[in-house]
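Every protein chain of the complex appears in place save one, which is left out.
Coming up: subunit A.
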Amino acid sequence: MTALPQSTERKLGLVIDLDTCVGCHACVISCKGWNTENYGAPLSDMDAYGSEPTGTFLNRVHSFEIEPGCGGTAQTVHFPKSCLHCEDAPCVTVCPTGASYKRAEDGIVLVNEDACIGCGLCAWACPYGAREMDAAAGVMKKCTLCVDRIYNENLPEDDRVPACVRTCPAGARYFGDLGDPGSAVSQLVASRGGFDLMPELGTKPVNKYLPPRPKDRLKAASHPPVPVSQDSKGFFAWLDRALEKI
């Protein structure tokens, strides 16, 4: 049934640190790799070696530039974006077949691909562009929070986190229960002022974003820097003159 659960026992989700993310896209690639080989239809590419390649991805990294109003240098912020596993997920309730659902036990939003007719309405309802229709399979693909990793006892314990979190070389991604105020991720969100994307749409995302920290401002240098090679003494001065004559 595509009715949303009244509440979920846990709220598993991601915390993404915009201060730390370096925009390397490793999370994008590891996500594509894991989710092509595992749960559901593979994430296909179209015209992969042609002039206009396109493909299905569950996670994408946008890059933004913030230009401070009061002068100063602009700041680049890399912005990974995937399903936010919203508490009030509009993508779930619009589904006509019951293929989209939110799990009562952990709050993960999933697609039962065997029931998906590929109408695309859930992607219309999602403000975040978290769902992409796979052009080969004709079914809707989205982040599963690596549901086939996080509970997988065949994997070493270190690996029982989403592929994007496991691979992030900068440590900008965290995974945990955001419904438990005592969890490490909840405390991180509280201490760093984590925020929701487009809160005005009332979707109540579980995933949180940590804002970039304010940057240090360098004081104006008291002595302007001097080029180093302008002294005309000793060996280098002789070499300079000799080279000039050649």
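Just so it is clear, a residue touches a chain if its C-beta (ideal position, glycine included) is under 8 Å from a C-beta of that chain, and two chains touch if they have at least 3 such contacts; residues count from 1.
Everything below uses one rule, namely that contacts and distances are computed from a predicted model.
Trainee: Write down which listed name, "ABC transporter ATP-binding protein", "Dibenzothiophene desulfurase", "Na+/H+ antiporter subunit C" or "Cell division protein FtsE", is the UniProt protein name of the chain that is not shown.
Mentor: The missing chain's protein name, per its UniProt entry, is "Dibenzothiophene desulfurase".
Trainee: Looking at the full complex, which residue from A:24, A:77, A:170 or A:188 touches the chain that isn't shown here?
Mentor: Of the candidates A:24, A:77, A:170 or A:188, A:77 is in touch with the missing chain.
Trainee: Per the definition of touch given earlier, which of A:33, A:138 or A:181 contacts the omitted chain?
Mentor: In the complete complex, the chain left out is touched by residue A:138.
Trainee: When the complex is taken as a whole, what residues of subunit A touch the one chain not shown?
Mentor: 1-3, 18, 23, 28, 52-57, 60-70, 74-77, 79, 81, 90, 92-99, 115-121, 123-129, 132-135, 137-140, 195-198, 200-202, 209, 211-212
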